[in-house]
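As you look at this complex, bear in mind that one protein chain is not there, while each of the others sits in place.
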Amino acid sequence: MVRLGPNRYGKAETRVVRVVRDPDGDVLRDRNVSTSLSGDLEAVHTDGDNAHVLATDTQKNTVNAFAQRLGDLEPEAFGIALATHFVAGPITRARVAIAEYGWTRLGPHSFQRRGDATRTARIVHDADAGTSVVAGVADLVLLNTTNSEFWGFPRDEYTTLAETRDRILATEVNASWRYRSTDVDWAAAYDAARAALLAAFTETYSYSLQQTLYAMGSRVIAAVPDVCEVRLALPNKHHFLIDLTPFGQVNENEAYFAADRPYGLIEGTVLADDAPDAGIAWD
Amino acid sequence: MVRLGPNRYGKAETRVVRVVRDPDGDVLRDRNVSTSLSGDLEAVHTDGDNAHVLATDTQKNTVNAFAQRLGDLEPEAFGIALATHFVAGPITRARVAIAEYGWTRLGPHSFQRRGDATRTARIVHDADAGTSVVAGVADLVLLNTTNSEFWGFPRDEYTTLAETRDRILATEVNASWRYRSTDVDWAAAYDAARAALLAAFTETYSYSLQQTLYAMGSRVIAAVPDVCEVRLALPNKHHFLIDLTPFGQVNENEAYFAADRPYGLIEGTVLADDAPDAGIAWD
Amino acid sequence: MVRLGPNRYGKAETRVVRVVRDPDGDVLRDRNVSTSLSGDLEAVHTDGDNAHVLATDTQKNTVNAFAQRLGDLEPEAFGIALATHFVAGPITRARVAIAEYGWTRLGPHSFQRRGDATRTARIVHDADAGTSVVAGVADLVLLNTTNSEFWGFPRDEYTTLAETRDRILATEVNASWRYRSTDVDWAAAYDAARAALLAAFTETYSYSLQQTLYAMGSRVIAAVPDVCEVRLALPNKHHFLIDLTPFGQVNENEAYFAADRPYGLIEGTVLADDAPDAGIAWD
Partner (left out) sequence: MVRLGPNRYGKAETRVVRVVRDPDGDVLRDRNVSTSLSGDLEAVHTDGDNAHVLATDTQKNTVNAFAQRLGDLEPEAFGIALATHFVAGPITRARVAIAEYGWTRLGPHSFQRRGDATRTARIVHDADAGTSVVAGVADLVLLNTTNSEFWGFPRDEYTTLAETRDRILATEVNASWRYRSTDVDWAAAYDAARAALLAAFTETYSYSLQQTLYAMGSRVIAAVPDVCEVRLALPNKHHFLIDLTPFGQVNENEAYFAADRPYGLIEGTVLADDAPDAGIAWD
């Protein structure tokens, strides 16, 4: 009558901090790691037979043990090591998702957490399909005070928005990019991709957030040859010009209301012309 | 060198409350509505040409206008009306996602918000593929104090978890189910699906959360013939028995620590044997 | 040059769940407990001398041990037991703050968490001043669809708000009430106070949220003679009537925008005429 469809299970949000100690300046690897496994798991669903279920507690232990053993490793390499480890026997696919929080060093042993630098990685390893790596950035809020227009859009019976030739454009960047292989200088590639996102946002004279999105994705691909695909989700963090005329004041693009909800949400993918099929990368 | 891949855009989280007034007892339709459109949108990405871009502000206005005009409509029907409206000209697909918050009536005009009853709906309408409807429930936290075991799992070098024959099982249900058609008594189907989830959780003697998940999905399909697929994401909200032996106390499954992170996360799909292909339903 | 002023320390948010087992229906006491101690703590601040510092880890252990030992106790009584225990030697004052989450029983061993019933308690015990008890409720969202007006307010150069004779009034009740003694039927008093808040909100024809606040506080005092003071913080959860005239629609108090920010915030205290001095109760 019924059958089991796609499924996976794992331990979410293992919060492990690895201190790599160095008298000249410690290194912090502050991570939130989520693992998901799939494979021959029919019996646990239908009969409660756990013989193939590597316990999520064991997954957590493994994340912690690897964090200690592997030390100062880039998150992508850490994820590859974990995902490869988990695929064995009935477990045929593993996904490891990592958020790494940035810290600024204040002294050899002192740090201040940055709130603007969450680096992400998503590694999928499959017994047949091999390994794929997606990296990204979150918590990156950008704003241009000008050089943004929005006009020429269709007007139907429900359209009241005025056209504008000068507005604030602000967004919280959620970007992820897919690598062509696992033979990558992860830290350099991340830095270059992030810099490309900032440069594209800053330098694009924008007629729509979609145009800015496409520029951001294009620029990452141009800057990092190892990247073949970029996915972006850009909320339009609306800043509405406040009408001060009732108070006899002129508001020449000076005072804005930063709205919470609703917000525009622009999602899109930019691909290199020769991007290989994504396969399991975004699983 | 680069090309545009899949994309969509819209207005997220339009918070519209519709009061249907009745001297004997008003009705509240308290909704959070997100719309997403896709279609012939290449030019806006590459050239900033907005000629095909129905402004997200217009989408918001449309949501509001429909809310007033359509009155006391089930969220699925409301979403179908909206999605169908948006597909026109260059816009060839629309997705409408709705969260509807439950309220308890205290008097003819007075209400108390329930925190345990968020009803969801996700409607996709495509110019070619037609209309699909997914409904669901969120913010539903369930707990069994017993009738849950977990043992027989494999033990590798990283396994420390003890087997247990009696534990608390708790989860926050995130469930969505796909309907076979749009010819459904939405309110009755929702009530039946929700009741089936509660009954399956309550009545299943569980050897793993996967088993409970499968039972929940199966029961929804059995209870609601209009449903052909159920997707569940069940966090395992761990309750760890507290060791009180250092204080000379025996803790016979009485005092538990409710942990935040990490948590298990069990995701799975249950399908009717004759479920048609999902097509765009989960888009 | 400098000196230490008021200080306290403790363990915040110990999440302990007590299951009181009964074949006919278990009882859940699901609590978030925060303890704070103060006393002769100068040395730890100035010299790092911990001789008087009952470790916050010990405080957590104590909360857990008491939860097991005391069983099905009202949160006020649980807090009194804890606070009294902690005051000893250099610790001369203890505050215990408790949030207790409500669950609905679905079967003898099955529960669904309510999202609308957080019961709070705040107990302060002082070596000299004795014990005081404040109880309260949180996460209680109420809405009247009518019977609310707002007019007659002063109009200055920055006033643009129109007067209204019919609006939605909605708030998330944050209420706390002080008891005259510790000789109270805590469960009955809580139920009566909560019912009084609901009744006052529902039955008050309101010309301002301040008036509703005063009615709510007054009604609690009238309903529960053991209560001598009520403190309320009521956000005005604005629901703005949506202008649909651009679309040729008339919106006769039917469709509203539920705004997030900014929001009104009304705070006030209602006292019984013979209320004794609050002393340390709100410490």
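As written, the chain order gives the labels A, B and C, with residue 1 at the start of each chain.
Here, contacts are C-beta pairs under 8 Å (C-beta built on N, C-alpha and C of every residue); 3 or more make two chains touch, one makes a residue touch a chain.
Computed from a prediction, not measured in an experiment: that's the story for all the values here.
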item: Visible contact partners (per top-of-document touch definition) of the missing chain; value: A, B, C
item: Candidates A:Asp47, A:Asp116 or A:Asp185 - the one touching the absent chain; value: A:Asp116
item: Touch criterion as defined above, residue of C:Leu213, C:Ile242 or C:Ala281 at the omitted chain; value: C:Leu213
item: Candidates C:Lys60, C:Arg113, C:Arg167 or C:Arg194 - the one touching the absent chain; value: C:Lys60
item: Contacts of chain C with the absent chain, listed as residue ranges; value: 1-15, 34, 36, 41, 44-58, 60-62, 65, 150-156, 158-161, 206-211, 213-214, 217-218, 221-222, 229, 231, 235-236, 261-273
item: Touching residues on chain B - with respect to the absent chain; value: 157-158, 160, 246-247, 260-261
item: Absent chain, residues of chain A that touch it; value: 15-21, 26, 28, 30, 61, 64-65, 67-69, 71, 103-104, 106-107, 109-116, 139-147, 168, 198, 201-203, 239, 242, 244, 246-247, 249, 251, 253-260
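Simple rule for what comes next: only the chains that are shown with their structure count from here on.
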item: Copy-to-copy rotation for chain B and chain C - C-alpha atoms, rounded to a multiple of 5°; value: 180
item: Chain A and chain B: spacing of chain centres that average the CA atoms, whole Å; value: 23
item: Inter-chain centre distance, chain B versus chain C - centres from mean C-alpha coordinates, in Å; value: 31
item: CA centroid of chain A to CA centroid of chain C, Å; value: 38
item: Residues within chain B bordering two or more other chains; value: 15, 61, 65
